[in-house]
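With one protein chain removed, the remaining protein chains of the complex are shown where they sit.
And now, chain A:
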Amino acid sequence: MTQPAIFDVAIAGGGIVGAACARALAHRGLSVALVERDVLGSGATSAGMGHVVVMDDSEAQFALTRYSQQLWRELAPKLPANCEYEECGTLWVAADEEEMAAVEQKHRWYGDRGVPTSTLTASELSAAEPNLRSGLAGALLVPQDSVVYPPVVALTLAREAEKLGAALYIGKQVHILSDGKLVLQDGSIIRAHTIINALGSESARITPGVPVRKRKGHLLITDRYPGFVRHQLVELGYLKSAHKSTGDSVAFNVQPRSTGQLLIGSSRQYGAETSEVNQPVVSAMLQRAIEYIPRVADLKAIRIWTGFRAATPDKLPLIGPYSDDQSLWLATGHEGLGITTSLATGELIADLITGRTTAIPCEPYLPARFANANQANHLSKP
């Protein structure tokens, strides 16, 4: 580990986003420092579902998720087995004819943009997922979506960066992040030409004014039931519930893990800043899962936990230079898609810092869109 007096780039936050940035920058030959207060991948990255999913909420969200999904598919063969990459595909489940119409529409929308999808009739759906309740209308299959085990991916990306010369500072808390400096709790200073805030839901604590808010989520993991569910299953209603940016909501979202376990989600809450498990929210979330898969009620759950997404007012992440401080950049605000979009974020950051053309237009994600802080504050109110 060579340690220059001034790094090209120093990154605060060793979640999957910080790790992906470190790796992409190291690949371009830059000297990089990555600073994590706890364990690599221990923040939202350890709490999330690890569903790598193409989304169609907006063109900008689509572009980022699709670009990133393709990066995941390129990386997959090189990932060690304990990253648990599995291309199980997503099934967007339609409960009724109205939602089935949305399936058809999405099928065309994705098709127009080169994403392979197929529609499943009611009987095809029950053949694909026999444990779903009967009477559902059908589903949209997105076969290239996948699941991963995020904390080990974060570790793997950071270790790859380290092999390329990056310096990892683990167990070091960043106190101040400005003017080309990371001041650590122990008083030591890491200097860099560019410093990046990749602190997830903690971003605004270190850089006041960054328009991110904590959005709490609950997940439950079961014991091992191999084959009980075969695809990531998400209700189409998810689009209605999860993506309205205000209020508490739950949605049916169940994922098969390579261990045979099921991960059951999901919930979204603003204003809940502490990590305790909220029983009414968990109940509502599980009732929803049971509505779709009645037999899930009989499975043994072994643990429930919570995590915080970093939510922005417009549901898009903050990637790029920030504010008057010429040295300070952001790579945060990934809300519920940061596992998916981590790899793309790393590439965008690395291309922007090295002055190359980005693979997709970067404007929708530039923090400058909130340049007027008042506007940002206004937007972030529910």
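The working rule: a residue touches a chain if its C-beta (ideal position, glycine included) is under 8 Å from a C-beta of that chain, and two chains touch if they have at least 3 such contacts; residues count from 1.
The rule we apply is simple: contacts and distances are computed from a predicted model.
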Missing chain, UniProt name, options "Multidrug ABC transporter ATP-binding protein", "FAD-dependent oxidoreductase", "Aspartate carbamoyltransferase" or "Glucose-6-phosphate 1-dehydrogenase": which is it? "FAD-dependent oxidoreductase"
Touching the absent chain in the whole complex: find that residue among A:299, A:330 or A:366. A:299
From the listed residues A:63, A:122 or A:284, report the one that touches the chain absent from this view. A:284
So that we can see where the missing chain sits, which residues of chain A does it touch? 38-42, 46, 82, 151-152, 155, 171, 220, 222-223, 264, 277, 279-280, 282-284, 286-287, 289-290, 296-305
